[in-house]
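Presenting chain A:
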Amino acid sequence: MQDPKQDFLESNSSLDLGDVLLASGKGVVAFVVLLVSVMLMVWFERKVVSRLQNRIGPNIAGPFGLLQTLADGTKLFFKEDIIPTRSDRFVFQLAPYLSLVPAFLTFAVVPIAGDFSSGDGRVEMFGRQTFIQVADVPIGILFFLGMSSLGIYGIMLAGWSSGSKYPLLGSVRASAQAISYEAALGLSLAAVLLVSESLRTTDIVARQAGEGFFGIVPNWNVLVTGVIPFVVFLIAGTAELNRPPFDLVEAEQELVGGFHTEYSSIRFALFFLAEFMNTVTMGAIIVTLFFGGPSGPNFGILPGWLWGFVWFFSKLIVLLFTFVWFRGTLPRLRYDQLMNLGWKILIPVSLAWLLILGGIRVAQQPDAINLTSSAQANTYIVLGIAGVIFCFCTLLLLAAVSTARRERLKTEGLVAVPMEVE
Partner candidate 1 sequence: MGYLRGFAVTAKKIFEGVTTKQYEGGKGGKTDQKAPKPERLHGRHVLNKYEDGMEKCIGCELCAGVCPANCIYVRGAENPPSDPKSPGERFGYVYEINYLRCIHCDMCVEACPTEAITETKLFEFSFSNRSDAIYTKDELLVDDDGRPQQLPWEDWRDGEDQHTSGWMRATAPSGKASAQGTVAWSGELGYGVRAPEAAQNVRTPIDAAIEAVAVDTAKAEEKG
Partner candidate 2 sequence: MTTAEPTEAVTGVPFTLNGTELVAEEGELLIDACDRNGVHIPRFCYHNRMKPVGMCRMCLVEVDTGRGKALQPSCMLPVTPEMKVETESEATKKAQDGVLELLLANHPLDCPVCDKGGECPLQDNAYAFGPGETRFVEEKRHFKKPIPISDLVKLDRERCILCDRCTRFASDVAGDPLIHFIDRGSQTQVNTFPDHPFSSYFSGNTVQICPVGALTAEPYRFKARPWDLEAVESTATVDSTGARVVLQSSQNEIVRVLGVDSDAVNWSWLSDKERFSYEATAKGDRIEQPLVKNEETGMLEATRWNNAAKKVGAALRVEPDRIAAVGGARMPLEGQYAWAKLLKGVVGTDHVDAQLDDGLPGPLVLGLPRATINDACKPGGVVVTIGADLKEELPTLFLRLRHAVVEDGVKLIELTSTATHLSDFATVRFDVTPGSVGQFATAIAKQAGADLDFDVADESGLVEAQADKVAAAAALLDGSVPVTIIVGRGNLAESPRFTSDAVGIFRRLNDDFQFMPALRRGNINGALEMGLVPGFTPGGVQRESAQLDTWPDVPDFDGMDTKEIFRAAAEGRIDTLLLLAANPLQDFLDEDLVRRALANVKTVIAVDGISTETTDLADVVLPAALFGEVDGTFVNLEGRLSPLRAKVTPPSQARPDWMIPAELAIVLGVELGFTTIDELHSELSEVLPSFADIDWDTLGSSDDGPVLKLNRSWNIEFGKPAAAPPATSAFRLVATRKLWDQGTMVQESPSLASLPSEAAIHLNPDDIERHGFVGDSVTVRIGDQTHTIPLTSDVRVNPTTASIPVCLPGFDARTLITGRSTTAVEIRPNGTT
């Protein structure tokens, strides 16, 4: 592990034109790649959902309907741009960009390629050592969390500034949903960070590039942290993205169009774009955090860094397919069920798991707990104590829930007693 400060100073002791060009070039490439990937993601989703529903899906615009998104975007572009009279014009016009920009920015910290099997993923570009990601900041994951939180502002302000009640309701729900699942997201993320000991995405990836259990299975965080953080992160991530089954925010049956009801033409297209961009990014982040990112074996023929891309891409595809699978299979969660899931299930679970993991970690440190001499035994003791505490807490929780339920039924029962008949 390098000293971040040192690293920074060393590599950036003298900024010259090449550096600037390189940085901007990477930015442009990432921009383009993201846009194209969004287009393909939309196509992918529509096609996969169609096949899940025994349909053909778009197949007219371009070969296999690949240009359908382009056609839709063009159509949207030419629609009439309506700004409601009662809307707050500035905020109304700003909101889509508030949603879109963080989506772009988040992708900056995701490593797309690189040979992590032999090396730390660095490549030589134009004479400089750099990673195949836009920016390799030491606070990578924090940056991601920050940006995803900023994205919520876009949705919230969009609904509020529309000057109409359904968008307002939609945005209020959206922001409440987002902050509820933010906590679960962060806690399961913390589990990963506990294992990775670094916020830097390249470090996280590098750590997973090695041999893990039984020599065959790679050292992926999904297994290292136990599967639970991955599951929680997946669910919380789906909720953060406002994707089905958590898409109550834009549910047409209840809220017309939710926060984007009053948006038309290019502004609507931007929201649409932002949503799918977030999806791609979230998928990339999950791949980075839990599945080792671009790391994977190098089988020759292609250069090493390209293998990284191949592995990254395949893992991303699988994850995106999972998202689409969720869409095609699960019915929408009702709002109270959604809140229930977020607060009462995911947060306690992820918190408890974090604590257990932390406990195990501490137990595995040589000098931390001196219960027994072997680290392993220490681990089991900690696990045991954790288990007891966990069961106790669970019982407490169940007791509380059932009592509350009984109380509620009693009050309802009182109300349901018929009036006296004279």
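In the analysis below, a residue touches a chain if its C-beta (ideal position, glycine included) is under 8 Å from a C-beta of that chain, and two chains touch if they have at least 3 such contacts; residues count from 1.
With respect to how the candidates were assembled, all candidates are chains of the complex that A comes from, given by their letters.
Computed from a predicted model, the values in this text were never measured in an experiment.
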**Fill in**
Touching partner of chain A in this complex, from 1 or 2: number 1
**Message:** Under the definition above, what is the set of chain A residues touching candidate 1 in their complex?
**Reply:** 48, 50-56, 59, 325, 328-330
